[in-house]
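Left out: one protein chain. Kept in place: all the others.
Here the chain labels run A and B in written order, and each chain numbers its own residues starting at 1.
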Amino acid sequence: MNGETSRREFLAGAAAGLGLGAIITVRPAHATPQEMQEAIRKIVGSAPVTKGRVKLELPPLSENGNTVPLTVSVESAMTPAEHVRAIHVFTELNPQPEVVTFRLGPRAGRARVSTRIRLANTQTVTAIGELSDGSFWSATAAVVVTLAACLEDA
Amino acid sequence: MSGRARRLPIALSIVALTGVSFAAEIPLAERRSGYELMSQETRAMQDDDTANPGMLGVLEGGALWARKAGAAGRACADCHGDARQSMKGVAARYPAYDAALKRPVNLEQRINVCRTERQQAPTLAYESRELLALTAYVARQSRGMPIDITADARTQPFLDGGRAAFYRRQGQLNLACSQCHDDQWGRKLAGNVIPQAHPTGYPVYRLEWQSLGSLQRRLRNCLVGIRAEPYEYGAPELVDLELFLMWRARGMAIETPAVRP
Partner (left out) sequence: MANALINVPDRARRGEIIEIKTLISHPMETGYRRSQLGARIPRDIVRLFVCTYNGTEVFRAELHPAIAANPFFVFSTVATESGTLAFQWTGDNGFSATETATITVD
């Protein structure tokens, strides 16, 4: 190996020597609230988004950001005439704003979906409900994310 | 060091300074599984077999149980039949003394003894998907049963070795397991609740790992956390500590596959 050691390799070697965790000397990029607004704009276009009708259930304190249970529901009779077409979930501080899009329809019976998401930081999650009449509704929920106390040497 | 990594040694050294050797064992009646210290959401994840990610490992273990392996072309099922009967209570008794090896072995090692001696198959690597799945499947058959480890003349020296390790200060942070898990359980360490450290649910689906993992993986994780050189997987020191921890949790119910943060 030539005499020059890159700073990253030196830090990684020093970290390994101290028995510190294997993960990253550089923090991963994260999106901004502005990028989240742009991602939402791509879905809704110029239509207004009204707070309401959407309920977003997340624990206010999450023990581990790797797996945070989420339930989102939208008030709707779910008839062919009036139903939820889609639910979109976004975050403001994850590396990218999009989390998931659920596509529903009258056959769903009720507009209520649960899943588990990753949250990189303490932040606010936003859910947008898209109705069959073209209107958009939203709700937000703030989650405090705690991280594991000890990093693991992989 | 990131902000998070910087806070931890400070938090731990405060514990180390103020945690003047209490070394007080938790009274048997005051023992609590880590389950009771988790959030409601994480408990719900463990309680629902249709939602518990550890159950994916149990499912896979069931398939492996029935699959023929090795030069002998034998499946676990060929000797042990239906695991729901034959494996009931087994995990609750491990680590158990192995007469041939003249020392206790844990469940993973026991499975590998069967692999090599009965199936003439190569051992499964520690923390491999297959070994975790098989161990989870076997341990799941003891779910709800009390941990049944008693010390006898043969296991006592190994139990004592594990106990000594639990109470010994080690690592760059010079901390003993007991200082957190006997003396400070229920309090917070960098935002996480410190459990009493009873291995009731292993292999456990740990949210931090996003997968199943063994007790040895967790112990090595702790050793790294106090800046000690972790023992290799399968090391006798780790098995002795497993034996002590299971004995310390005697009478508590097996929860495999548990979910932990």
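The working rule: a contact is a pair of C-beta atoms (placed from the backbone, for glycine too) under 8 Å apart; a residue touches a chain by one contact, two chains touch by 3 or more.
This one's a predicted model, so the numbers in the text were calculated from it and none came from an experiment.
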Which of A:40, A:104, A:128 or A:147 contacts the chain that the document leaves out: A:104
Chain not shown, touching residues in chain A: 8-9, 12, 15-16, 22-26, 28-29, 66-68, 71, 91, 94-96, 98-105, 107-110, 112-119, 154
Touching residues (missing chain, whole complex) on chain B: 50-51, 53, 55-56, 59-60, 210-211
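Convention: only the chains that are shown with their structure count from here on.
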Distance between chain centroids, defined by C-alpha means - chain A, chain B (Å): 32
Sites on chain A touched by chain B in the complex: 18-21, 27, 59, 61-64, 66-69, 146-153
For the chain B and chain A complex, residues of the former touching the latter: 1-2, 4-5, 8, 11, 38-42, 44-45, 172, 189-192, 207-210, 220-222, 224-225, 227-230, 261
